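Rather than the whole complex, this shows some of its chains in their spots.
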């Protein structure tokens, strides 16, 4: 996958296009405004796509693909590149056929159409969505040689929708209603429990991402948004919310999304995504191509709040410097960082480390393994190491 | 002009009991809400062979990368934990809930409740949770089934793995390269070798 790096850039320049010559596009007309009613990226960006790992799952309908985070700039993920995780494939359904049901411990069980949902007052918020299994293949050692695969189960968009609280106000939660269960309408019927407090705090029933209606693969026409919490809970194609007085212990919160520790016990209800950061360039897909000043670019985030600091190291964690955090830095949202490093052809061990505004510090893999062992699958937020070798190639390595 | 808390927007409509019944399929650990129905391991075996074994194997051993549904006792603290309903799942309710809502894969919610109980009973039977192949598992009895790993779970106690101080210079950390993804060599577009999966 390193070979794909900078495909667009690698091509030889056409001398007739370079100064002092005027290139063809300086003489002749380009496309008119009727050509692309809905636009698309440049033909020279065709390598910027989601990719999946065929050997990872039995079937592509219950599988995952990965956001090419090494090709992104800024903290917004374009909708076409948001990683997908389905358990029964991504259905494309007619919003006229869509209904949301709320039942259980409520004064009035209700059904809402999309027309209803769109008539509530909207909110719009930027939030990252990270799969709890992001970096899950890396617990035992450096396995996948590309940041798209090690860290690409994440995206960040502006969601627009109705605060879940507003919908709960319509049905009236009974005094003994303390837990909610969200259920998908797709062929996996994905269901997850979450406490009422989260619903009243910042949960959103979102119908739009980055300005337009959700894409089919992201839950069109309606999904749950639980800011800062693991992506599996953000039920897509949501058809029903039930209010109860206890959690459900659904398959996705027992068989899956529980974190097995070394002693054979497993943590459950591990909702929050711990603060995490990764360098997205240089990385295996983005080798160091020149000596002298280079930029380290990356992404940091925290499910508990705002990114406060990001530190970068070029010597495997012995010495650290502060990275720049271009504003705006928003809570539970991806945050870009960058810093310079000079390279003169020596081997370099690149790392980044985030500290969030609760004081949480991104741990080393050794620290994480000490508490959790290597069987947790989920919630690997360890510091990532990239080895830059003497030719500028970059490898995913594990230090010890 | 903040949102009016509790404001009724006069949007949406009552859900009728029939409508709720069609979609309200979830089952709580104690069996609350369980669909009315029943089935035995013996009944379940036949359905399993017809509708499930193609993916999960005749013995629940899992074909290809499809999930393994039996075994795994005493593996959870090992280097190769095998998580099955028998070895891992804390509640039997989860099985009937999940099978009814999601299986068979690609034909979800086509089983009858009776079939879902029978299949649950069969999976509990091959996992030695039930020992009578004529045990009648039903909405009445599902909440009382005791799963082997019921006490295997602890509540989230994160944040964890925190350093005592945030070291910025001359930190005492190992910087030997002890593993390389290139050598593991399972990254797509590289070759067809498979790595350690999530399932």
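For clarity, chains are labelled A and B in written order, and residue numbers in each chain start from 1.
Criterion: a contact is a pair of C-beta atoms (placed from the backbone, for glycine too) under 8 Å apart; a residue touches a chain by one contact, two chains touch by 3 or more.
For clarity, every value in this text was computed on a predicted model and none was experimentally measured.
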{"item": "Per-label copy numbers for the whole complex, where each distinct chain appears once", "value": "A x2, B x2"}
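Please note the rule applied: only the chains that are shown with their structure count from here on.
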{"item": "Cα-centroid distance, chain A relative to chain B, in whole angstrom", "value": "23"}
{"item": "Residues on chain A engaged by chain B in the complex (per definition of touch)", "value": "1, 3-4, 51-59, 61-62, 87-88, 101-103, 108-113, 116-117, 119-121, 133, 136-137, 140-146, 149, 163, 165-166, 169-170, 181, 183, 187-189, 191, 239-240, 242, 244, 246, 248-251, 254-255, 258, 260, 262-272, 274, 284, 311, 315-320, 349, 355, 360-361, 363-364, 366-368, 370-372, 374-375, 377, 379, 387, 395-400"}
{"item": "Of chain B, residues touching chain A in the complex", "value": "3, 5-9, 11-15, 19-20, 23-29, 55, 63-66, 76-77, 79, 81, 83, 85, 88-91, 93-94, 97-98, 101-102, 105-106, 108-109, 152-163, 166-171, 173-182, 184, 186-190, 192-199"}
